[in-house]
Structure formats: structure tokens, C-alpha cells
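Quick one: this structure, given as C-alpha cells, is what I'll be asking you about.
Complex shown without one protein chain; remaining protein chains in place.
The first chain written gets the first letter, and so on, giving A and B; residue counts start at 1 in each chain.
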Amino acid sequence: MMMRRKMVLRVVSKLLIPFILLFALYVQWHGDFGPGGGFQAGVIFASAFVLYGLIFGLGTLRTALPSWLTRLVLAAGVLLYAGVGVASLMLGGNFLDYDVLAHNPLHGQHYGIILVEFGVGLTVFAGIITIFCAFAGRAAADVNPSEPEQAGDTGND
Amino acid sequence: MIEYAFPGLLNYWIVFLLMMIGLYIVIAHENLIKKIVGLNVFQVSVFVFYISMAKIKGGTAPILADGIEVYSNPLPHVLILTAIVVGVATTALGLALVVRIQESFGTIEDDEVREKEEQDK
Partner (left out) sequence: MNIEIITSDLLEVATLVIMGITGLAIARIRNLFAVVMLSGIYSLMGATLYVILDAVDVAFTEAAVGAGASTVLMIGTLALTSDRELATPNARTVKGIFVCTLIFAALVYGSFDMPLYGDPLAPVHQHVAPRYLGESMGEIGLPNVVTSVLASYRGYDTMGETFVIFTAAVGVITLIGRARRKKSGKDGGSGS
């Protein structure tokens, strides 16, 4: 019922979302050379999904991006960051000392920074989605108090 | 020294004024959402203060390129970049607490919440 009324929004957002995702990826991987990096890319990547959730409803968003997945990504980002630190320990350097990650220090630094920024991006992305879904899930539970089970499912995160 | 006469300290003073607007909203208003907005205003003002200390007149953004001599100080940029992200994390947590307060007390006005707590005792 709500969906049919928002024709313009639906069409425009469907057109926009791929470009937002592409831009987020650009910001993520080009952050070493221009402005950008994991923090910004994570938020932009999440904003595409937030837009999707706002237009098509939280249930649809949760089908595309189930809560177990966002929780996994949330933890995976932090673990990737700390894992790079542990890897450099294992290879004989200090914690988070990327010099030892490759045969020459400059390449090691590049690998280290790219991995670490990717970890930051993952966590920020999943964090924003998680927080947004928690708030939106509460609102959904307010609208349908008669269906606590279903509201529990959508708000489950 | 005459080159740095304008704005001199003037922009710091305006930033102090912005900080005080934020502080005023936090301490004088009872509404919890307004308090969080005030906290955000205060926070952004502190960030502006930090970043304006990093600026060097005639400098450019700290992205290394040929033919550029003067760069602004990158260190405060790094500190504030991470502080912004922590800021949104704390804002989210604060707003979640506001939602729980609304559900428990039926109001988000601080004085009414305290009144109800007194009655419950």
C-alpha cells in the first residue's frame, strides 16, 4: 500500500543505489591517494542500504542483508584489523608494523594499510546498518503492537 | 607578523561562541533529544577549533604533490577524523537510551523523568 504511492522515490532510488555503492568502493580503494578511506566508505556503503530500507521497508532490507550477516561483518572488520597486527607479530615485526608483510617495507606498508582500511570499512558499514535497523525495528514494533512475533523478527538487531 | 592580523584571534572567538551555544543547549534545556543535538553542536565547534589550529596560511591540503611547498598540519586532521566517527557512535548510544527512557517513563523531558522517579520511590 505504502509502496505504490512512492513511485518516483522507488524508481530514482533504484537508479541511484548502484552508483552510491560504486562511489563507496572508489572512496574505499582510492583513499590512499585522495581524500577518503575506510570510515567514509563504510558510511557511504551503508547509506545505500539505509536508502533501500527507507524506501522498500525494513523487511525487504533484512531479506537482502540478514542480521546474522551484518553481525558477522561487524566482527569480521575488527578481527581483520587486529589480525593484520597479529600477522605482523608472527612475521617477526612489532604489532601493526606493516614493514614485514612483504619482501620490501614499502609494499608491506601498502598491503597493511589497504587491509586495515578495509577492516575499518567493514565495521563502520555493519555498525551503521545495525544501529539503523535497531531504531527502525523499534518503530516497526510500535506500529504493529498486535504482532509481537513478527515485529521481533524485523527488529531483531 | 602583520600578515596574520586578520582574522588573528577573531575566528577563535567566534568558535568559542559556537561552543557556548552548544553548552547552553545542553545545560538549559530539559528535552533529552535537544540535549543530544546541543552536544553535537558543541562537538562540531570543538572540531572546528582543532582544525583551525592546524591551518597554515597559504598552505594546501596534506596530499603530497610536486611543486607544492606548504602543507597544513595533518596530525589534528587524523585526530578529528576519528573523533567524528566516535561522535556518531556515542550519539547513537545516547539516542538508544532516550528511546528506552521514553518507553519507561512516557516522556523525554528530564525534569518530568526525575519527578516520576521521585514518585516511584
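Note that in this section contacts are C-beta pairs under 8 Å (C-beta built on N, C-alpha and C of every residue); 3 or more make two chains touch, one makes a residue touch a chain.
This structure is a prediction, so every number in the text was calculated from the model and none was measured.
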| item | value |
| --- | --- |
| Contacting the left-out chain in the complete assembly, out of A:Val43, A:Leu65 or A:Ala87 | A:Val43 |
| Absent-chain interface as seen on subunit B, which is shown | 1, 3-25, 27-31, 33-34, 36-38, 40-41, 44-45, 47-48, 51-65, 70-78, 80-82, 84-93, 95-100, 102-104, 108-109 |
| Hidden partner chain, residues of subunit A it touches | 27, 31-37, 39-40, 43-44, 46-47, 50, 74-75, 77-78, 81-82, 85, 95-96, 98, 105-106, 109-110, 112-113, 116-117, 119-120, 123-124, 126-128, 130-132, 134-139, 141-142, 145, 148, 151-152, 155-157 |
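Criterion: only the chains that are shown with their structure count from here on.
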| item | value |
| --- | --- |
| Rounded Å distance, subunit A centre to subunit B centre (Cα mean) | 25 |
| Residues of subunit A defined as touching subunit B within the complex | 33-35, 39, 124, 127, 131, 134-135, 138 |
| Interface residues, subunit B side, partner subunit A - complex | 61, 63, 81-82, 84-85, 89, 92, 95-96, 99 |
